[in-house]
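The complex appears here minus one protein chain, its other protein chains still in place.
Entry: chain A
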């Protein structure tokens, strides 16, 4: 297929803007005005959506976060009370710890596994499309309720894991999802299990590294380890960064797995009480909409802050081709 059939990949997304030949001046302004109007027409749905479903609600939740609102009565201005409450809310602090542990343990593991398998598969392994599909499948299913149910049974007291461990002579095993020390671990395993989608992105990135670099390095006598650390890793850093940002944001938003595995409680003993689950329970089970709005804004700040830190840090470890 000619170039039209190939989707551009994340790697070459910085395509240079196409320059158009200059037009005569008067005509340009008329054409430009028409183009402007056409563009705004094409964007009209998006503008409405942005205003009504995105920016409007963000602004509204900022206002609501300073109120006491239960949906039944109109909101009551309470100043910074919700934010002061957050400072003293130990369940909230616990949910932050749970979420951070989940994110910062599962994402690095997931990315390391994704990179390792991408490196193995990139070496011209025969049957690559089959392996890629098999490893990718869990990423598509991972967020579904059915898989969360499966997890609950696999890691239950009489579940698959304990049956298999029992065959090897282990006895008195805990029900992993029902034990406060292990429940979060089962969810981390579930997230690592969905390493397929970053793996596919890594594979696409590895394809972009010209083989001549390796050949030149081999001729110069660089061993496989040296080539890996001097060529593969530096050239892959933009992709690693890209995957890191995406998976961090994804992991912060995990909800249904924790909800189903804990039966909607975040239990046992709040050990799977993710931030999003706590927000849901405050907002839609207690109908404490003002407090839930404050929680939502804090989540926005956490994600924005983390992304900003990542972008700043990336200056020190991500190499783009031009330097």
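Convention: contacts are C-beta pairs under 8 Å (C-beta built on N, C-alpha and C of every residue); 3 or more make two chains touch, one makes a residue touch a chain; residues count from 1.
The rule is short, and it goes like this: contacts and distances are computed from a predicted model.
From the set "Carbohydrate ABC transporter permease", "Ger(X)C family spore germination protein", "Aspartyl/glutamyl-tRNA(Asn/Gln) amidotransferase subunit B" or "Cell wall protein", the protein name that UniProt assigns to the chain left out of the figure is "Carbohydrate ABC transporter permease". Within the whole complex, the absent chain has one touching residue among A:92, A:111, A:200 or A:273, and that is A:200. In the complete complex, the residue from A:60, A:112, A:286 or A:313 that touches the missing chain is A:60.
The chain not displayed touches chain A at residues 3-10, 13, 15, 18, 20, 32, 35-36, 38-40, 42-43, 45-46, 48-50, 52-54, 56-58, 60-61, 64, 71, 117, 120-121, 125-127, 129, 131-141, 143-147, 149-154, 158-160, 163-164, 167, 193-194, 197-198, 200-201, 203-204, 215, 218-219, 242-243, 245-246, 249-250, 252-253, 255-256, 259-260, 263-264, 276, 279-280, 283-284, 289, 292-293, 296-297, 299-300, 303, 307.
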